Every structure is written in C-alpha cells, then in structure tokens.
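Down below is the structure, laid out as structure tokens.
The complex appears here minus one protein chain, its other protein chains still in place.
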Amino acid sequence: MSLRTVFRRIMAERLAFAGFIFIVLLVLVAIFAPWLTPHDPAEQNLSKVLKGWSTEHWLGTDELGRDVFSRLIMGSRAAIQSGAIAILIPLFIGVPLGIISGYLGGIVDDIFMRIVDGIIAIPAILLALGITAAFGASLWNAMIAIGIIFTPQFARLARGQTLQIRKEHYVEASKISGGFTRWIILRHIIPNIAPPIVVQASFNLSYAVLIEASVSFLGLGAHDPQVSWGSMIQQGYSMIHMNPWLIIYPGMAILLTVLAGNFFGDGLRISLDPKHKLEDK
Amino acid sequence: MFLRFLLRRLLYVIPMMLITSFVVFSFILLIPGDPALTILGENATEERLRFVREQLGLDKPIPVQYFHWLTNALQGDLGRSIFTGELVHETVFSRLTVTFQLVVSAMIFATIGGMFFAIASVYFQNSWIDYFARFLGVIGSAIPNFWLAMLLVLLFSLNLHWLPATGFTSITKDPVQFLRGIILPSIALGAVGMAQITRHLRSSLLETMNSEYVRTAYSKGVDKWRAVMRHGLRNAMLPVVTTIGILFGNLLGSTVVIETIFGIAGMGQLAVNSILQRDFTMLQGVILVMVVLVIVINFITDVVYAILDPRIEYD
Partner (left out) sequence: MDHVNAPLLDVQNLGAYIPTARGIIRPVDGVSFQVREGEVVALVGESGSGKSVTAMSILRLNAKVIRYTPESRILYKGNDLLSLKDREIRKIRGAEISMIFQDPMFSLNPVHRIGRQIAESLIIHRGMKPKEALEMALDLLNKVGIPDAKNRINNYPHQLSGGMRQRVMIALALACRPKLIIADEPTTALDVSIQAQILDLLRELQREHNLSILLITHDLGVVAETADRVLVMYCGKIVEEGTVETIFRRPQHPYTKGLIESVPRLHGPIGKRLHAIPGTVPNPLELPEGCKFVTRCGYASEQCAWREPALAELGLESRAACWHPLNLQGGTASENGTARIHLER
C-alpha cells in the first residue's frame, strides 16, 4: 500500500532523526553534567539508604545513600567519552594506516591486513580485558582499550575504499606525472571514505557504550568515585531483591543510547546509499 | 581438489593465528614497569618475584620469550598459575566443557529463535508477528546482555521462582537440572545473536523471495510455504551461515559477563578471576584457548559455507 510505504519512509527517517536528537542531548548532558546534578553523585548519606522516589531524590537513593538521578546524569560522561574515543582514535590512527596500506599495496598491504585480521579475530571484550588487566583497571584505561579495539575495523574500511578508488583512478592518474597523482588520489579518497566511516562511527558509539558498561560491570572500568552506568548496574545488582530499580534506570539509559546510535547509523546508511531499498530492512 | 582448497584456507589462517597469539602474548609486555612487581605488589618476597619472572620469561629478549611461550603452548604447556601454581592448561580445559555447553545452548537458542522469527516475519509479511520480530531484532541488538540477564533473574528467579538464579549442572550429570540451569543464561547470552540472525535472515529471505527463481517456482504451482522453505530459505541461509560463525566468537567473549552473573564455573569466569587476582599466566592461557577456538570455528564456518554453496569451485 502506498500509504504504508510513505509511512515507513517517514518512520525510518524519523527513527534516525530521533536517534540523532537523543545523541545530541546526551552529549549536552554529559558536557554540562556537573551543573545538572541536583546532588553530588559521590556524596554518601547512610541515613537515607535505598529510598524510593521523592521530591528530594527524584529516582531514589542507592545502597550508600547516593542520589541515583545525579549518578545517572554523571554516568553519561563515561558513555559519551567512551563513544568519542571509540571514534577518534580509530579515525586518527586506523584510517590513515588503512589508506597507506591500501595505497601502497603489495607486500606491505598483505602484512598489514594479516595483522589487522589477527587483531579482529580476538573478541572485543577479551581484548578490553587483556588491556585493562595490563594497564590496570580504570575508566580511562577501559576507554583506551575500546579505542584500540575499533582501530583495525576502521583501518580495514579505509583500506577497502582506497583499493577501490585506486583501481578506478589508476588509469586516469597514470597519465599525470608522479607528484600530482598522489594528491589527486588523496582528494578522491577522503570524500569517498567519509560516508561508510561516518555510518560505522555511529554504530561504534553504540558498541563502545556496551563494552564500557560490560567492563565497568566486571569491576575493571570505573571505580568509585568515578560513575558509569555499568558500574551502577554492578553495584545495584547486589541490592536487586531490595530495590530492582537501581539496575533498571542505568540499564534503560544504556539501552536507549545504543538504540539511538543504531537508529542513526541505519538511517545514515540508507540515506547515504542511493541504491539501498527503503522498503524492507 | 577439495583438499587443495582446504590447504589454501589453512595457509591463510596460520599466519593469522601467529599474529593473534603474539597479540595475546604481548599483553604481558604492556604492563608498565616491572611486571612481576606490578602483579605481586610491593610486599612480594624476592622468591615469589623470581618465580613470576621465571614463569613470564622476563629476563630474555622478547622474540625469544615469544618463541618459548609459543612452542610450549603448542605442546600444551601454558605454564603455571601465578596465584595457585596449578598447571594452566589443566584448569582451562576443565572449564572448557562447561563453557562449551553454555555457548552451544546459547547458539541453538539464537539460531532456532532467529530462524523462527525471520521465517514467520516473511511468511506473514506486515502482520503483527512481522512487526514483533522486527521489534525484537532492534531491541535485541541494543540491550546489554548482563542487564538482560539480571532482568531475567529478577522475573524468573526472584519473582516467579521458576528457575535458579545461579549454578550449573553438567548435562552428563543431570539433564533436567542442566536444562533448568541453562535456560536463563542461554537466553541472556544468545539474545543478541538471535536478534542479529533474525534481521539478517529476514532481509536475506525477503531478497530471495523477490528473485526470479522463486517466480519460476510459483509458475510451477508451488505454494507459498514450499516457496519459502524449499526455495527461498535454502538460498537465504547461505550468508547467514557466516553470521552464525562470527556469532560464536562474540558469544565466547560474552561468557565473561554471563558466567560471572550466573555463577557458572567456565572459562569466562576464569578469565575474570584471573584478572582480579592478577594471575597473568592463567589469563594468557584462557584468552589464548578462547581465541584459538574462535579462529578454528571461523575456519570451519568458511569451509561449511563453501560446501553448502554449489557455485563455489574448489580450485
């Protein structure tokens, strides 16, 4: 039915748009977190332990009397920072390496791809565990680990695009003398690489939030007084029979953030690829 | 012909395994300062420090260290636990069967669930089950697995008291208890996989149902069920086989979280404990075994795919 098709198109774009708005809002919250928290997220108050909703503590208090709402807001920082690092490190390290490897080709490319594949073969969490184990458990180290995890992926993406472009422009470029060749190819590579990388970056945000939460949940990431949604869940789990809401709020926060990243990524992928059919996903 | 094909694939996998093993090995190298000191802390005795340094082979140059480590590993010797002194490979392999049962259960759940929803979604296009399946696919891909585990425990253990919240019984000891204990962890572990398979198979199936050979099938008088199951599915499953193979690696990694929550004494829990106890040799051993498993499964997946697709030539 044509009406449904139209509805679906709007829906597909609307979800992506909603995802984008959510991420923007989240970034703003993360930036202005210290001013947005009604209470100090680390402040303990053992007389007000595990309270429910109230006007003073909107979402109640946790097992150490800390304000859940404030902690939730503060936790957005860890999430956004993880996402940012998961995009920036691969972008500035992985992409150039991938382009160089694809451009040079030959044995350099072969070796590079073997290394990349070798790293990708390791499940992300194990890689994060290994790195945090070596460097010590902290939120910062967890985020560096995440950045390292995503670098080979971006490198592969960049290399793939570079190879394609090299094939297409090789004939044209061979007519122009040496120096110009490289510049022109570079000019063509960047704009062509951008769309798939932007799409991948959006999914990386989601995945980074999940990994950071998992690592923090295991006690290898955020430590008090650092706040992360993952660590909130870890701490809240021991109180689950007393107040299950302690894990529900941070869990929902993670879920919504990941959904936002996924929706936005999907929407980007559709709009950036003219061949992609909008009908069925 | 087929043998040559296998050989060529192996030739690609082996250098990759070497690199991966080097990465796993290099975790130790990343430790700033004196690793032995970092591991044991400041109050360590000289004797303990020497033991650790010997275990890690820290006094030799790096390539030599790696070489020794690798050759030992290939013979099955993964060193001794810094913490308990036990043989690493014994501990790891004793836990392997446990994790194996968990991961296989989760994969069965993910695959069967995924296939069910994808097929139902396509057969009853635009019905409520179609929307529900797509909803599951979206949520399943986004939900943190440990959080899902907790919600499941909250509902099925703490509220309804139907299923246990922790513990594991091997299937060989008591199948019924095994089943009761494995349901929640399998769902929590496999949910992401089910979502991925649902989405992938659904889109693949929709594509094949629009193909010309399905049209030919209809022109022969084939009914919708047969068209979906015998014509569409057989073709649509091919790319999904690869997804399933990759899923195995994800699931294996995620056992660290799930086994911790459900108190399952498998490799994942071992990995987490090793980190908390700073037992590096054990950690290296566990991760190495896991990674080798992942690579082997990926290799098998590639081969299976080649077998299933008659269009792939073997030279």
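A and B label the chains in the order they appear, each numbered from 1.
The definition used in the following text is that a contact is a pair of C-beta atoms (placed from the backbone, for glycine too) under 8 Å apart; a residue touches a chain by one contact, two chains touch by 3 or more.
All values derive from a computational prediction rather than experimental measurement.
Contact with the chain that does not appear here is found for just one residue of B:235, B:250 or B:273, B:235.
Residue B:216 is the one among B:71, B:84, B:170 or B:216 that touches the chain missing from this view.
Not every partner is drawn; the one left out touches subunit B at residues 211-213, 215-223, 231, 234-235, 238, 309-311.
Going forward, only the chains that are shown with their structure count from here on.
Between the CA-based centres of subunit A and subunit B the separation comes to 21 Å, rounded to the whole angstrom.
By the touch criterion given at the top, residues 15-20, 22-24, 27-28, 30-32, 126, 134, 138-139, 141-147, 150-151, 153-154, 158, 199, 202-203, 206, 249-250, 252-254, 256-257, 260-261, 271-272, 274-276, 278, 280, 283, 287, 290-291, 294-295, 298 of subunit B touch subunit A in their complex.
Taken in their complex, subunit A has these residues touching subunit B: 4, 114-115, 117-119, 121-126, 129-135, 137, 206, 210, 213-214, 217-220, 230, 233, 237, 240-241, 244, 247-248, 251, 254-255, 258-259, 262, 280-281.
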